[in-house]
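As you look at this complex, bear in mind that one protein chain is not there, while each of the others sits in place.
Every chain is named by a letter (A, B and C) in the order it is written, and numbering of its residues begins at 1.
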Amino acid sequence: MSAEHELELRVRYAETDQMGVVYHTNYLVWCEMGRTELIRDLTGVSYAQLEAQGVALAVAELSIRYHGAARYDNRIRVRTSLSDARSRSVTFEYLIVNADTGERLATARTVLVSLDKRGRPVVMPEALRNQLTAKL
Amino acid sequence: MSAEHELELRVRYAETDQMGVVYHTNYLVWCEMGRTELIRDLTGVSYAQLEAQGVALAVAELSIRYHGAARYDNRIRVRTSLSDARSRSVTFEYLIVNADTGERLATARTVLVSLDKRGRPVVMPEALRNQLTAKL
Amino acid sequence: MSAEHELELRVRYAETDQMGVVYHTNYLVWCEMGRTELIRDLTGVSYAQLEAQGVALAVAELSIRYHGAARYDNRIRVRTSLSDARSRSVTFEYLIVNADTGERLATARTVLVSLDKRGRPVVMPEALRNQLTAKL
Partner (left out) sequence: MSAEHELELRVRYAETDQMGVVYHTNYLVWCEMGRTELIRDLTGVSYAQLEAQGVALAVAELSIRYHGAARYDNRIRVRTSLSDARSRSVTFEYLIVNADTGERLATARTVLVSLDKRGRPVVMPEALRNQLTAKL
């Protein structure tokens, strides 16, 4: 009983850099894939639909620590959890591991704020906030 | 009985641009995912292993036509086929469709050449060429 | 007297892949930078402004041949020229070279079509077409 989602993906060649490992910003793209799926699980609609309804959640702040390196063709697991939800913001946390070895690769945290169509911070629709926090 | 592979993926937010559709070069990243999987199917090893053995296949030439637009969160199907294999090059063809509607989004073709560790064109190892062409 | 633009850029680390060279789709991003600047030169307004006015030019077709490899921190020169303009489409051609050595790295061609706000092909505004073709 918790607000959590796990996804698996395979590292793309395009995601590597000349150090032979995944370029560091790509882990953050995987985090976004994770929260897309967690939002779908919690709300029953896709973030694409939320955005079409005028709800935008924009990253306001993020931090990430790298513990190991992901490499081309590795299978990666991203565990996303919702750790906090306020009237204007939600916080997600992420654990990224190598799905084959279990090696911990990165831990991250993002704070997203609710924006209106003009890009100004607004209070999140109450129904949405209730869905997001139902399992907190 | 053919050298063909199908994969499915979901469009990432990071892959969109301000026109509200997938940025045009990202379809080519999906093509690469397709040929990675087709090579795995045909050879029984991953392209990552081939590269570790000193075999590099580099894109020498590509073309793509866009017929429709992929959008965020769409489910996409990429059908990859090997259409030609010569001593120093292999040609792959791709059909990208919306997996839900069946709408054809793009058709592409890439020619890859075999390179040695210094980046010079070389004849492909015969065993590899035989595996690639076994089902042609 | 010609519709041509040259820009220089330096290869970013993020643009490399584990082969130690620029990932092949990134050359196409440089092509887009080139046509952005050529359009600015020819029309006196930015493509950003054109798009705000409801004119979208979307890539419908592209091809590229790779002749050499760009590497991290290389200085790159992109020469963009407009080679054809019709009522609904414009064609750009590109030559990408290493700015220090003069080595030819890639040649490319893109066909862009004029779209309305719903993404349907439309005739390009006549004023825009005249500006684009004034130096052809």
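Everything that follows uses one rule, which is that contacts are C-beta pairs under 8 Å (C-beta built on N, C-alpha and C of every residue); 3 or more make two chains touch, one makes a residue touch a chain.
Because the structure is predicted, anything quoted here is derived from the model rather than measured.
**Q** With respect to the chain omitted from the figure, which of A:56, A:99 or A:122 is a touching residue?
**A** Of the candidates A:56, A:99 or A:122, A:56 is in touch with the missing chain.
**Q** Looking at A:29, A:45 or A:122, which makes contact with the chain not pictured?
**A** Only one listed residue reaches the unshown chain, and that is A:29.
**Q** Specify the residue from the set B:23, B:47, B:66 or B:92 that touches the hidden chain.
**A** B:23
**Q** Since one chain has been left out of the picture, which residues of chain B touch it in the full complex?
**A** Looking at chain B, the ones touching the missing chain are residues 13-14, 16-21, 23, 25, 72.
**Q** Could you pull out which residues of chain A are in touch with the chain that's been left out?
**A** Listed in rising order, the touching residues are 18-19, 21, 24-26, 28-29, 51, 56, 58-66, 69, 119.
**Q** Under the stated touch rule, tell me which residues of chain C contact the chain that is not displayed.
**A** Missing-chain contacts on chain C: residues 10, 12-14, 29, 32-33, 36, 46-48, 71-73.
The rule is simple: only the chains that are shown with their structure count from here on.
**Q** Working from the CA atoms, figure out how many degrees chain B turns to land on chain C, in steps of 5.
**A** Best-fit rotation on C-alpha atoms: 180 degrees.
**Q** Between chain A and chain B, what's the gap in Å when you average each chain's C-alpha atoms?
**A** Computed from C-alpha means, the inter-chain centre distance equals 28 Å.
**Q** Could you work out how far the Cα centre of chain A sits from that of chain C, in whole Å?
**A** Chain A and chain C have C-alpha centres separated by 33 Å.
**Q** Tell me, which residues of chain A touch at least two other chains?
**A** Counting only residues that touch two or more other chains, chain A contributes 13-14, 72.
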